[in-house]
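Encoded as structure tokens, the structure appears first; notes follow it.
Note that one protein chain is taken out, while the other chains of the complex remain in position.
== chain A ==
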Amino acid sequence: MRPYTFTQSRSVSEAVADAGADTAFLAGGTTLVDLMKLDVMTPARVVDINRLPLHGITLDRDGLHIGALERMSDVATHRTVRQHYPMIAQALELSASAQLCNMASIGGNLLQRTRCGYFRDVTTACNKREPGSGCSALTGVNRSHAILGTSDACVATHPSDLAVALVALSAVVHLASARGTRTVPLDEFYALPGTTPHVENVLRPGELITGVSVPRSPWAGHSVYVKVRDRQSYEFALASAAVALELRGSTVAQARIAVGGVGTRPWRLTEVERALTGRPATPDTFESAVGGAADGARPLAHNAFKPALLRRTLVRALTVLQERR
């Protein structure tokens, strides 16, 4: 760990006042402190934001609003969330461990860093950590890496489960900086690695996430998050699917789908959504609709199984929803 200054802010304006590229906001610290100990993140200033009033889980006419400092466990167990947005609760419940979820915040979750082992080991080359140094994962161990949205510079997955569910439900993030506030659709928040994998999102230096809003929809209440991994708990996804269906009778009226564990960012699958719309909710429909889900995938030496796993995860999630009806 490198020396840094530590301050605690009491208001959003105070927190963002002179925050810049060298500043890291401290929420639960489950990503930040971990990576500082590994010398992967070396902020000169750490600003504790835990006293900021970024709380509250509310449902109104527009939808669900969650403060950036709400803890993962509080959101996961919230009755409104469980009832109206089950996939959000499930995505959180299937994340990390109970202890971590008691600490970790919603804002921090969306900004957690990749679990690529080379990113976390400062003795190896990694373009995301050290632009231009190379990507060790291309020739190294890459079983858990992405197949969609990758570039020659970086093939790391975005690890958040919550973000996958939020992208499926067209959530937006509210941001604040010294220049004012703005709202960005989460699907446009994350950047593809391209040649600049160290740029992970559209957040400006010193900009703060203040909250997340998820619109009301006829499908959010009939949704599921399926997470596939080697062990039953306490592991990131090899593949995950956030699926919401609006069914009329036995016909799919609307579908919203995003997948995790396979993309360099949470990956919305609008093609699959379209292929389901207006079709009977049957195994045949599901099989054919997911046929192209992994189109354009660029598998690596150790993750050639991911296109097939992705398709099957989707069929599994669709089947769960159809059976639950």
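Heads up, the rule we're going with is that a residue touches a chain if its C-beta (ideal position, glycine included) is under 8 Å from a C-beta of that chain, and two chains touch if they have at least 3 such contacts; residues count from 1.
Just so it is clear, contacts and distances are computed from a predicted model.
Student: Identify the UniProt protein name of the omitted chain, choosing among "NADH-quinone oxidoreductase subunit F", "Spermidine/putrescine import ATP-binding protein PotA", "Carbon-monoxide dehydrogenase large subunit" or "Iron ABC transporter permease".
Tutor: Looking only at the record, the undisplayed chain corresponds to "Carbon-monoxide dehydrogenase large subunit".
Student: Have a look at A:228, A:258, A:272 or A:321 and name the one touching the chain we're not showing.
Tutor: A:228
Student: Taking the full complex into account, find the residue in A:115, A:204 or A:298 that is in contact with the omitted chain.
Tutor: Residue touching the chain left out of view: A:115.
Student: What residue numbers in chain A mark contact with the hidden partner chain?
Tutor: Given the touch definition above, chain A has residues 1-2, 39, 115, 117, 120-121, 123-124, 139-141, 143-144, 228-236, 238-239, 302, 305, 308-309, 312-313, 315-316, 319-320 touching the missing chain.
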